[in-house]
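For this view, one protein chain was removed and the others were kept in their places.
Right, chain A next:
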Amino acid sequence: MKISYQWLNEYIDLSGFTGAELAEKMTRGGIEIDEVESRNKGVTGVVVGYVKSREKHPDADKLNVCKVDVGTGEELQIVCGAKNVDAGQLVPVATVGAKLPGDLHIKRAKLRGVESQGMICSAKELGINDKLLPKEQQEGILVLPPHTVIGTPIEGVLGLNDEVLELDLTPNRSDCLSVIGTAYEIGALTGREVRIPEPAIAHASERTDSHVQVTISAPEQCFHYSARYIKGVKIGESPLWLQNRLIAAGIRPINNVVDVTNFVLLEYGQPLHAFDADQVKSGRIDVRLAHEGETMLTLDDQERRLEPHMLVITDGEKPIALAGVMGGANSEVTGDTVNILLESARFDGGTVRKTSRQFGLRSESSIRFEKEVDPGRVIPALNRAAALITELAGGLATEGIVEVTTAPAKQQVVEVALAKINRYLGTSLSSLEVQTIMNRLSFGYSVSEEDVFQVEVPSRRGDISYDVDLIEEVARLYGYDNIPTTPIFGDVTPGALTKPQAIRRELRKRLTDAGLHEVISYSFTGPERTQLFPALSGESTKAVKLSMPMSEERSVLRTTLIAQLLETAAYNRNRKNESAVIFEIGSVFHTEEEKLTRLPQEKHRFAALLTGNRVEPQWNRKAAAVDFYDAKGVLETVFAVLGITDKVSYAAAQPEHFHPGRTAAVQLETEHGTEVIGYVGQLHPTLQLESDLADTYVLEIELAPLYQLAGDEIVYKALPRYPAMQRDIAVVLDMGVPAGELTALAWQTAGELLESVRVFDVFTGEKLGAGKKSVALSLVYRHAERTLTDEEVTELHGKVVAGLEQSFAAELRK
């Protein structure tokens, strides 16, 4: 909302406050002022002039030579290029020495040989937003109305000695969507008195109800409808003072009647509508919901197809206005209008909001109805408008108001105890201090002996219905700065992370310490990305779709993290960051339902992507490209940190979009048995190529099962007191036998005397024969309570060797 400082000043004395000071005071009081803008964009030395004559320039077709009287007694000769300049006009004249916006200095000049002693100005040249002016005024010079006094400085004539405050209102303070409402707010902040003008209506002797009848057929959507009838108006331009007020607020002047309705809308915050009464059949008004399939032509010349939730004003048959949103073309006030039917009503905010949204028609009027208008201003605004119309457009208002009320406004009384105010704020205000604040707010009240306030809230403050609403009023007028600063009184509570939070933090720390970078990607993605990696994105579940996405590539919720990491890797590759070792911890979303009836599954996951080099080449170090075992190593580190290494195993797997020979399912032993919690592997070469990436390895696992299993307390194990014995073996066997099975067999066979087994070499070669490989194991044996004898170990180790030979047709290498 834009409000003129000078207009406010008419209702409350603003002396002692510049626009900026007022803005600061209001902002600190809770009404944020975004901007204070001077209406004068740099105009000095421009006065009203009278064009006495206009002649063609002797040497230029498009120029005129005008003789202009600017009230100094001396006639000025001014060359003017505007088409619309003519003798007999009153115009703004920038005299020699004048300044115009854009740092333009007016000097004596010769135009094509003819001397020019100044410049006749257009609205634009005076820094006025010419979009708010009629078309003819936009194209040429600004022609001022008759009776404007010659020689008067233009700043006063056009209201440029003014500042405009731009209010950024919170939704609860729609009371400040009006000059009067804002004046009350300033009154509360400054303690000064608000003065509202008393409307004086020129009356005819006839009664209004002989011209207008009103019925409300939609009482849920229309709470109050009032009308006046004004006969014999003469439609014309509004006086400049009125136009200036509207322009300051960013509203385009149209004609005296429409301008008055807009003026009162700004003044009272009550939207009004003027019908051409002769187009309203037999003066009948019925407010009802639209019929299915009904249409109407609105003021903007659009044919609107109405729906049954929309509220319309009808003449008993057809719609003549879309209630609170826009008038109908069929009852529009035009230059020929003589009789006016003036509407002031209170419509349901939600109804207006829905209609205005649907048609994309948000107006000064709909904005106010949406936030609910003040029930106490429906009639005063109607009277004020009638008075102004009779004053400015002539005509007489008929006697009385025709009105129907379906939901009378009740006086809101809210009770609050002084003790509660102080207890709630931590203050020690006296009853008198609170009374002073109530007085400044112009709230009526009584106080009991126990200092309980019964406050009669004025209807303009529809936001106040709870005691805490009054406490806020007290707090903000007392000043938030004056409320003390205290520590919370009471028990000391221990703060802590939950276990999942602690786990995620630990992983973040360990992984970044190991050189991985954490990323956060968007939760929204394109549908094709949710089709990737079905083993992780859910084979039996679907992606969750947004109902109105901003774009196709951000239209569904991610079903995997690695699809997003691929996007990040590609983004970095395009910026020549070709090596990336990144991870993300976040949620993915799966649902079984086509259309959600309950919340989708949100799964916390951990994912990583490795591409390019793990080690960048340096003078003393060769480049090392990432490989499967780097990716697997990330997982092993994670499980080691969580202390669950012995619950995890890996099995070769061929999930879609992974390299079929370089991918493992990650298996976890839980109380429900062995569960696959994710995959680690190389990206399928086809997908790698499509993404334009080098060899890329990815992994993604569920975190929920780890939250359960991880984080047992560390229990110290006594250091060994007896020596260990190490035995190394190398066996030759079929290439297809996984090394994991050899170590598993060693554990099984050797039992608890085996302390560790480590694969220390794997190789293939011609010497071994085709399809064969050599695997070398190092086994360490130890007894906790005594020294093992050589014979014991030899026997045990022999069993392991025999087991390997039998189970895997392994040959011991000598």
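Methods note: a residue touches a chain if its C-beta (ideal position, glycine included) is under 8 Å from a C-beta of that chain, and two chains touch if they have at least 3 such contacts; residues count from 1.
As a convention for this text, contacts and distances are computed from a predicted model.
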Undisplayed chain, where the name is taken from the UniProt record, one of "NAD(P)H-quinone oxidoreductase chain 4", "FAD-binding molybdopterin dehydrogenase", "Menaquinol:cytochrome c reductase cytochrome c subunit" or "Phenylalanine--tRNA ligase alpha subunit": "Phenylalanine--tRNA ligase alpha subunit"
Selected residue (touches chain absent from view) among A:D513, A:D646 or A:E791: A:D513
Sole contact to the chain not displayed, among A:G316, A:G349, A:G526 or A:P660: A:G349
Touching residue (missing chain; options A:A475, A:A563 or A:A664): A:A475
Touch with the omitted chain, as defined above, among A:R423, A:R786 or A:K799: A:R423
Touch list for chain A against the chain that is not drawn: 27-30, 32, 170-174, 349-350, 353-354, 370-371, 423-427, 466, 468-469, 471-472, 475-476, 480-481, 483-498, 500-501, 505, 508-509, 511-524, 544-550, 554, 557, 568, 571-572, 575, 577, 580-582, 587, 589, 595-597, 599-600, 602, 618-621
